[in-house]
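Take this structure first; my questions come after.
Removed: one protein chain of the complex. Kept in place: all other protein chains.
Chain IDs A and B follow the sequence of writing; residue 1 opens each chain.
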Amino acid sequence: MKKFVLSRVLQAIPTLWVIATLTFFMTRFAPGGPFDAEKAIPQEIKVKLESHFGLDRPLFDQYLLYLKNLLRGDLGPSFKYPGWEVSELIATAFPVSLTLGVLSLGIALLIGIPAGIIAALRKNTWLDYLPMSLSMAGICLPTFVLGPLLIYIFSTQLGLFPPLGWYGPADWVLPSFTLGLFYAAYVARLTRAGMLETLQQDYVRTARAKGASPWQVVTKHALRGGLLPVVTYLGPAFAGLISGSFIIESIFFIPGLGKFFVTAAFNRDYTMVLGTVLFYAALIILLNLLVDLLQAWLDPKARQAQ
Amino acid sequence: MRTELTSHKFHPLIAWVGCLCVAWFLQGCSRPSNVETALDENILHFGLGAEPQHLDPHLATSVAAHNILSALLEGLVSEHPETLKPVPGVAHRWEKLEEGKTYLFYLRDNALWSNGDPVTAHDFVYSFRRILNPNLGAQYASMLHPLKNAKLYHEGKKTWEEAKVGAEAIDNYTLKITLEHPIPYFLELLNHYSWFPVHRPTLEKFDAFEKMGTPWTKPGNFVGNGPFQLVEHQINSVIAAGKNKHYWDASSVRLEGIRFYPIESVDTEERAYRAGFLHLTQSVSADRIDYLKEKYPEELYFEPYLGTYFYRFNLKSPPFDDLRVRQAFSLAIDRQRLVEKVLKGGQTPANTFTPPGTGGFYPQPQFLYDPKKARRLLDSYLSEKGLERLPPIELTYNTSEGHKKVAEALHGMWNEALGVEIRLFNMEWKVFLSTISKGEFSLARAGWIGDYVDPHTFLHMWRSGEGLNMTGWANASYDQALKLGETSNSEQERWKNFQICEDLLAKDFPVLPLYFYVHLTLRHPTVRGWYPTLLDHHPYKYVYLQKEEAP
Partner (left out) sequence: MSVEKSSSLGKDAWLRLRANRMAMISLFILMGIILVSLIGPAISPYAYDQQNLDRVFEGPGKDHIFGTDNLGRDLFARTTYGGRISLAVGLLATLVSLVIGVSYGMFSGYTGGRVDAWMMRAVDVLYALPFTIFVILLMVIFGRNFLLLFLAIGAVEWLTMARITRAQTMNLKRSEFIEAARALGYSHGRILFRHLLPNLIGPIIVYATLTVPAVMLLEAVLSFLGLGVQAPMSSWGSLIKEGAEKMDAAPWLLFFPGMFFCLSLFALNFLGDGLRDALDPKSSKD
């Protein structure tokens, strides 16, 4: 177990290096630079700007310098927000995105897992079709439709929640639901599928044959295996959730990370692109590791094997 | 049984969750809106549209930055809230000498920085020197090129002392400015943030004289001389300014503070306005106009805005290397119909390149609608080239709903009048810029917002070899007329030369003006002292909030 975690942590280092390298060169080869604007900048000024940010050196030197700074934990200054460090911007926005992400995930799980279990247990009855149809609503109504719709109902009409901002718990409700309902659909459907698989496994059948109550069959035997696809899905999904959602942030005017991810690429804010990508990569690697650990724990046979 | 136990435990949990929900509900309900509390607090809640890139006046480049900097800093002159004509600012009076080649500004001795230091003529010289410093790399440094010898210094050909740049502090409170040649709109220029002063000790503390991106512009560090001072800055959330008690005219400033919200989505901004979160919005979605006209007839404003929306032709590649084709494309557009049926925001059709009335200049309308003539011109081109029809034309634009709509509408008009096949190509902004500047387009969307109220701000972009030209058009008579229009002292002479420029544009068609911008905004009735101005400048010291009178 310890060895497994250790080897994964060691694998993370070359993985991050590959990501940093690819991203570094990809951003540099994309057309347009951080200083391109409608009013074209005179050449001599562009040269100054580039030398200020070290862009005038040979590309490979810049790359080595970036890696060197990265090893020291320095992500560099942002091009788009001069005077702000990339790490500083990520650090201020991440708590917001983390809160929103955790709340949305909570909603997705609270709705999705029970719906999926019930649907699987009562396959092809209305108790299957109804929760599945409802959960589909989260996908049918993409966030850019659902968000304004929820605002219209719960804010404009009923006046229950603020339509935008991120100042207190009341502001958390609508964005978390908008985002959570979308993921709830995935969770519900994957739970149902996973449960259907495990309910047919021999060990579950055996348990059932031994006279365990349906509730016991689910909680003690089937649920663990049945959650496998959901858990696998949630690794990257959760990384995505807590690294912010541009659409939600833009609809609800939330100062989260998602905006940096999207606008950094559009602004050719090289350091910001790299900073956000590496941050996201670290999250992905960490969460996929957690998922793999969780999978081993959930998988009854793997546990037996240990 | 375990199940029973858990179900027992469930009830208090539900109760707790219920309580929390109620608390949330109540908080959501009871929170008074910004616009309501603003009347007591005297805080203006301002929709900023976008997060400004810089809060350093010498490095700023955006409308958003202007909106903030004009609260935090003040130039030699200030603006009249209705006409934007120069009124005393840091200088309480000035003298125009040598037919406008030299100005003497007399600074008031009670003008102070927000830390209490006096604002002196030396501060201005220091500031001009900084923005022109070639090592700073300021994008708007060329705004100061009218200063005598400024260009020499800016281009690094001479040092500041050698170049003898035309800005000299005669004493602490007298500033002498010498220009390359008289500029009729010189005082208006001074209200551009590139001319604003910065606080020398602060910049020196952060070593910011020739360095961009130092933290001197962060709250707590920023020292300004405007009616307000920077108190808070959270990226993508809020920029807040509070009253500057050291401001020389602080007693006539009626707002206690301004909170700027960089809400980028127009739809979100509209919802924010309707929920009482904002006093005014930066813009309004074009597709919402009909709806808002009906719902908020008193709060929706259509204000003139000094800008032209146009397309560039690429004269270097066929078919637009031929005048007839360019002319045909222009004549085939029903601009009236475009603004009335498609844009619907009170924009006016552009029959000239310079918006009529800019600085008092009314050019003769020339870009007209005549589909029959358009067809004839195109046919003559086609028969000369032995073509059945034009090969498909690529229309390049940067991704946006508004640009797409215009492009689609023109696609329809050209197809109908000329039978040409147009292919629309949208591009992400930076890709678009790099494509256009490389000349890899045949027809491309563009827009220009005036930097100051003078026709020159529009017409200078078509000078031969000018970076903004990008069409490949060059015309010596145009350059000459432009130069005369820029420098002449008589208004009549200037308008005559600018008209020559307009005539040449309409004769050679390097550009296809489509419409003149309108500034669309929602504004709450409690906001007073706010007037429509061409540049959308609104000196905040005149703005105040007043409760609506009962009808």
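The working rule: contacts are C-beta pairs under 8 Å (C-beta built on N, C-alpha and C of every residue); 3 or more make two chains touch, one makes a residue touch a chain.
In this text the structure is predicted, and so the values were computed from the model without any measurement.
Enquirer: Hey, which of B:R93, B:K245 or B:R337 is the one touching the hidden chain?
Expert: That would be B:R337, which touches the missing chain.
Enquirer: So one chain is hidden, and I want to know which residue out of A:L6, A:L110 or A:V145 touches that hidden chain in the complete assembly.
Expert: A:V145
Enquirer: Of the residues B:D123, B:E188 or B:D267, which one touches the chain left out of the display?
Expert: Of the candidates B:D123, B:E188 or B:D267, B:D267 is in touch with the missing chain.
Enquirer: What is the set of subunit A residues that contact the non-displayed chain in the whole complex?
Expert: The list for subunit A reads 7-8, 11, 14-15, 18-19, 22-23, 26-27, 29-31, 124, 129, 132-133, 136, 139-142, 144-145, 148-149, 152, 185-186, 189-190, 192-194, 196-197, 200, 202, 225, 228-229, 231-233, 235-237, 239, 261-262, 265-266, 273, 276-278, 280-281, 284-285, 288, 295, 299, 301-302, 305.
Enquirer: Pick out the residues on subunit B that sit against the missing chain.
Expert: 267, 285, 287-288, 290-291, 337, 341-342, 399, 401, 404-405, 407-409, 411-412, 423-428, 431
Criterion: only the chains that are shown with their structure count from here on.
Enquirer: Please output the residues of subunit B touching subunit A within their complex, sorted ascending.
Expert: Residues in contact with subunit A: 3, 23-25, 27-29, 31, 51, 53-54, 56, 59, 61, 134-139, 141-142, 155-156, 211-218, 234-237, 261, 263-265, 267-268, 271-272, 274-275, 277, 428-431, 433-435, 437, 446, 467-468.
Enquirer: What does subunit A use to touch subunit B in their complex?
Expert: Those in contact with subunit B are residues 30-33, 36-42, 44-46, 48-49, 52, 77, 80-84, 89, 92-93, 148, 151, 155-156, 159-166, 168-170, 173, 215, 250-253, 255, 259, 266-268.
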